[in-house]
Each structure stands twice: as C-alpha cells, then as structure tokens.
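For this depiction, one protein chain was excluded, whereas all remaining protein chains were kept in their positions.
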Amino acid sequence: MALATAHQEAAHAPAHNHLAINRAGLWLFFFSETILFGLLLSARFYLEGIHREELNQALGLLITVILLLSSVTAYTAETAIEHDNKKVASWYLFFTIVLGLIFAGGVAYEWSIAHFHRNEAFGSIFFTMTGIHATHVITGVFMLILVWAQALRGRYSSKNPWAVSAVVMYWHFVDVVWVFYYPALYLTK
Amino acid sequence: MYAVKSVAGAAGLGLIGFYLGLGIVAVLRWLFGYPDAWGGEINIIGGWVLGVFLWLMGIGMWGMWGREWFGLKTYQRNLPGWQRYFTFNTDHKVIGIQYLVTFMVVFFLAGALAMLMRAELAQSGNQFLSNSQYNGTMGLHGILMVAVAVAAVIGGIGNYAVPLMIGAQDMAFPRLNALTFWLVPPVAVGLLATPFLGGIEHGWTAYPPLAVFTNSSQVLFSLSIITFGLTSILGALNFIVTIIYMRAPGLTWGRLPIFVWSMFATSWIALLYTQGFAAALLLILLDRLGFSFFEASTGGDPLLYQHVFWFYSHPAVYIMVLPGFGLALEIIAHFSRKPLFAYKYAVAAFLGILGLSGVVWAHHMFTSGMPNYLHGPFLVATELISIPTGLIFLSALGTIWLGRLWLKPPMLFALAVIFNFACGGVTGIFLADVPTDIHLQDTYFVVAHFHYTIVGGEIFALFAAIYYYFPKMTGRMYSERLAKLHFWWMFIGFNATFFLMHLPGIKGMNRRIADFQSELDPINLAVSLAGFFLGASFLVFIWNMVYSWVRGPVAEANPWQVRTLEWQTTSPPPHENFPAPPVVRGGPYDYGVPGSIHATFPSAPSAGFAGAPAGGGQ
Partner (left out) sequence: MRKPMQTGLIVAAILAVLTITEYLFATHVEDDLVRFLGITVSALGKAVLIIYYFMHIYRLWRPQEAH
C-alpha cells in the first residue's frame, strides 16, 4: 500500500516535496473512500430509518474501545519512528496488529451470533457495512504486518518514516469510519 | 521479444489466478458446509480478484513495486521502441498513447455494435437479431462507449498532455499511473466475455430488479466496472496531486492552460463520485448472493439503486464532457491567435460545474416514483448548470470573435464541439423540465440528446485533440486533406443521424427495444442510413492515422506555432520531456501582446526563448 518511497516516485520533484506529494495522494484516497462509506451509511438510513435489530451491546462497546485503543498504539508507533526510537515503534506496531485482529474477531463473533439474516433489509445493510469495514481492517492488518517486518529490521527512521506514517494514517482512517458506523449500527433506537 | 513474452506470461498468470480464486472459494465453501461449493457466482468474484492481482504482478508490478513491500530492491526494464508499449512503463507519454490506442480500438468495436443495432432498427420487426441478442448488443455498446468516454480523453490526452503543459517531467505517482492503465485489459476482457454468459440484458445502467435476476454475465459486468472505477479514481488522484505539486516555477494558477483547469475539475469529480457506481454495483452483486437491498418484499427498495447509481452517473457526464470543453477552448484560443476570452470566467465555470455536479442526479428519476417534493429542487439545480456551461460558451465565442481563424483540422473539430453541444444543450432543457420529461422519458429523444452532448461534445473534442497532438506524439504529420474529409464526413453524418433521431423520440418510440411500430419505418430507415454514413467516415480516419504514423512526413517541433509548453520541446519529446526545466514568465494565450513570453529554459545550452518566437500571427 505504501504509495511511494523516495528512490523512484517523483524523483524529479524538489526533495522537500516528496513527503508532501505522498501525503496529499493518501488524503485524496481517503476523501474518495469517505464517499463509499458515506453512501453505505446513507443507504442504512434510507432503507431502515433509525430502526435496528437487537445486537450485543457489550460486544459492540468492547470492539469500539479496542479499535480506538489500536489507534492510540498506532500513534505511539508513528511518534516513536519520528524520534528514531525503533524498538518502541516495533512493539507498538505489534500491539496494533494484535488489537486489529481482536477487533476483526469480535466482528466475526457478532456475525455468528446475529439473530437476523442477510435476506432481510437490516441484515443486508448490517453485514455489508461491517463487512466492508472489516475488509479494510484486514487489509490494514496485512499492511501493518509488512511494515512491522521491515521495522524489525530497522529500515525506518526519522529520515524515512513515510511507510509507517502511511499505514498508520490508513489505520486511523479506518478507525474514523468506525466512529460513525458504531452509533449508526448499534446505538439507534 | 521480451514484451510479447511478458504480456503472454502475465496473461497466463492471470488465468491461473482466476482458476485458483475459483478453487479457493470453492474449498472455503466446502469447509463451511455449503451444498453448492462449485459453480456459484461468488466463485467468479474470488477468481476475478485473484486473477486481476496476479495479472498486475506478472505484468511488472511485482518487480517495480511489490518487491518493495518485502524490503527487496525494485527494478525496471526499459525496453526500446514499440516494446515499451507492452510493458509496465511509467513514462506518462507511453501511458497516454497506451490509453489512447486501446480506447480507440474499443471505440471502433463499440461503433461496430452500433452499426449492428442500426441494421436491426432499419425496419420494424426482427431481422438479424433476436430480442435478447439485441439487448446484449445494446448493453455492450453502451458500457464500452461509456468506458471510452470516461477514459479516452482523460487517460489518453490527459496523461500525455498535462505533465507537458505544466512543465513537469512526469506525473506525481508514475507507478500508480502505469497501474491504472494495466487494470484496463482485464476490464476489456471481462466486458467482452459477457456475450458468452448470455449477454448484458440491462443496458449500461444495470437497474434492479432485472440486474439481480438476469444471467451470470451481470457478475462479469459488475466486476469489470468496479475495477474500471478503481482505475478512474486512482488516475484522478494522480492528476490532482500532479497539478497541485508539479507545476513549473512561475506557472501560477492564473497562468494554467485552460485544459489543465478542466482536467483539475474533472479529476475531483471522478475522485469523489466514482465510488457511487462501484457501491451500486457492489450492492447488486450482494443481492445476487442472497442479500436484500433491492427486494421490496423483505424491506429493500429498488429506488436505492437509482439514487446511488445516478449519484455517480450524472457527474460522470461532466467527467466525460469537461475535458472536451477544456480541449475545445484550448484549441480555439491557439487557432484564433487571440488571448482566451474571459479566462477567469471559464475557470469559474469549470469549478462551478464541479460544485453543482453532485446535486442534480435525481433529474434522471423524475418518472421513477420518488417523492414529488424532490422534483422542484432537482429541476432548478439542473437548469442552474446551464449558467457555468453558458460561461464556457461565452469564452469560446468571445475568443472566436474577430480572431484570425486558422481552419486546420483540430480547429474544425473544436468549432464543431461548440455547435454540437449547443444543440445538445437546447434539447437538454426539455429533459430537465419535469412536464416535458415525463413525455420524453425513455424515448429516442433521450438517446439523441445524450449522443449530441457526449459524441458531439466529447468525441469531437477527442478527435480535435488527436489531430492536434498527432505530430507531437508520433513525430510525423498526417494528411491534412484526408483529415478535413474526415471532419466534414463525420460532422454531416453525425448531425444527420442524431438530428433525425429526435423525431421518432417525440413520437414516443422507446429506446432499448429491438422492435417498434411500423409507422416509424421511414424515419428509422433514414436514421440507419445516416448512421452507416457516419460509421464509414472513421475508415478515412483509421487509414490516415495508420499510414501517417508509419510513412507520414516528419513533423516539426511546433507545427501549429503554439505558445504552450508541450510545443517547446522536440516531437516526440525526450524521456525527461524538456531539455532543461522550464520557468514560466507569462500567460499561455497572450498572442499579439507585445513583449509577452510564456516560458524560458534558463539552463538550456542554447538558452532559447520559447513562447516569444512561437507567438506567430500578431
């Protein structure tokens, strides 16, 4: 996923621009993804209003907290790389991966105990929204694992933080999506 | 031949990936205890994803990109000559030509399908095609042409010209650029394979419930278009970053050539709205797998599809036509030898259309049964679009006014854009107004209007651009007489076909249907004959292009005596585009303004001034 690294991308741009260009590209990608997630969110209210089937509230709150916590660990990892603290960065990348996997497991468990089915409207929208989001989480975990493997070999530093920053920003973006999906799916009346 | 081996190898890898994906899904379904592990549509989805991924890796993404994910050294093969066009090449000029040639082939293929449809429609009753064959032909013509309209100008001309026009050496993300092109072959294969699974029955719009119940070619259609949407989004992202960050020193926003402005607005539309088509087709795919978004009996709503779909597909027409406007204004300014009239208003118009494009989609749904209170707002918003469009016309007409017109082939096509789109705009008013739309909805009037705007507005601009940039791209010149013959032939054929097509529409002849009432026989025969006349005009074009590319006389660096940056380098440009980084000193269109200079190349060996000597026609 790392959109670019220095040796080839934009090799002709002024040196200080590399990071800005990569960052702008990543943000545009987020804008585009926002529309996809926003359309699904709108479809949820278009089809069902604020009606909702019964869900496991404790589980919902738990996985929300876990995903928010994983954002904090991801932030710590990025900050550590920017300060050349490679050991801390590797550990916190690892924590983020574990928390992400726990979140995905929580969603899978929620699916297995759901009492509604995909062939009714609420089931359709619930499984689609959580499914698309979980797909992004799994993708994020894969990218985190790739970055973590490189971080363990000490490839990143304050001079070369972009791959870590990019994956961590992606991870935060997935978290922001859940910030809106959680109340839309679990907290309406 | 390395290139041939590489493409064949990647295609083989893609095919293996496809079957592997089918198998993996089948094994997973077997493990989870589903009765029909093999043969479900979900298997095709798994096969598609893995197949496309392995195809990309095989064509060169692994060497240039994938290895980096595992901390390995990347490498690139730089092949000479024509082999460049068959490898994962990151040069924006190579990618532009790849796009352009690919989509011209698709254009002629889809045009041949249109000829087939007109042959069937020349007479009432079924002559050549059964009803379902006609549906398949019509659906394939529609979706292939939509793909051409979305990607030929943006991917072809945009990729080729925008970095040159802004004085950059390449796009901001060259590898991403190559990726967007190499996603296109699987899309083409997927769409062209649909007839083997029964053919597209639902037109290019894929409305449910038909799209949910129809044959399995729908799955290929959806997967192809979702992939194509990804291409569009990533390409748009690349253009926006390139235009913001890669401009030459001194090329301020107020000095940007108007085509670059139009690409900037277009890219934002493509970036933001394309997700709508992908989301709509994703929901269709899910419904085919047993979900219930569009099944009214279990709480779904088929109108949801139309809202999500048109949320993209109306802005899509601006994705198609805005670069066409940009090219027309660009060419009209250069060939009128005058500064572009009302430059700032034209820029404002492009940004205005960008702003309004997202709030007009439901004018496609006036007869769909959506709530009545939505009719008024969408009617007004739709008609508001005519204000920025009018500003673009103002700019074009003001530039032509008292200009010294140089009626070369690109200029002829650019002027035709203005004429054709005016006709398309006038007929659009009838479709934007609810009362007339209720009568005209779903008739050939809509078909004629749509072809006037997109073929007349964009495809004519595409040909203008091809005749404009052909010497730059190939380093050779085409036959001007044949080009002018092509222009008049196409212009007359186009207007005859689509003007006449309004008439059966007003009489209520339904579109998308293989048969019609026999009273309409004479007019339909006339439309068909005019259509064949139009189709034949492209033979001149193909001959002219192919012959000139191989045998044409060598072109000068700046055959049109134009000031913008892409003409201040050799034809074709070197790999790094310019002999030295350009520095921009003034506006691009200041023809006849004493002492004006567009750009200089300060560190070039000869320190030659660009722009000043090119400003001929004072």
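Just so it is clear, A and B label the chains in written order, and each chain counts residues from 1 on its own.
Everything below uses one rule, namely that a contact is a pair of C-beta atoms (placed from the backbone, for glycine too) under 8 Å apart; a residue touches a chain by one contact, two chains touch by 3 or more.
Because the structure is a prediction, the values reported are computed rather than measured.
Shown chains touched by the hidden chain across the complete assembly: A. Touch with the chain that is not drawn comes from one residue among A:64, A:90, A:128 or A:150, which is A:64.
The hidden chain makes contact, of the residues A:76, A:90 or A:150, with A:76.
Hidden from this view is one chain, which touches chain A at 16, 19-20, 23-24, 27, 57, 61, 64-65, 68-69, 71-72, 74-76, 79-80, 82-83, 85, 158, 161, 169, 172-173, 175-176, 179-180, 182-183, 186-189.
Quick note on the criterion: only the chains that are shown with their structure count from here on.
Put simply, chain A touches chain B in their complex at residues 2-5, 7-10, 12-13, 17, 20-21, 24-25, 28-29, 31-33, 35-36, 39-40, 43, 46-48, 118-125, 127-128, 146, 149-150, 153, 155. Chain contact summary for the complex, chain B toward chain A: residues 64, 68-71, 74, 168-170, 172-176, 233, 237-238, 240-241, 244-246, 271-276, 278-279, 282-283, 286-287, 290-293, 295, 298-301, 304, 307-308, 311, 576.
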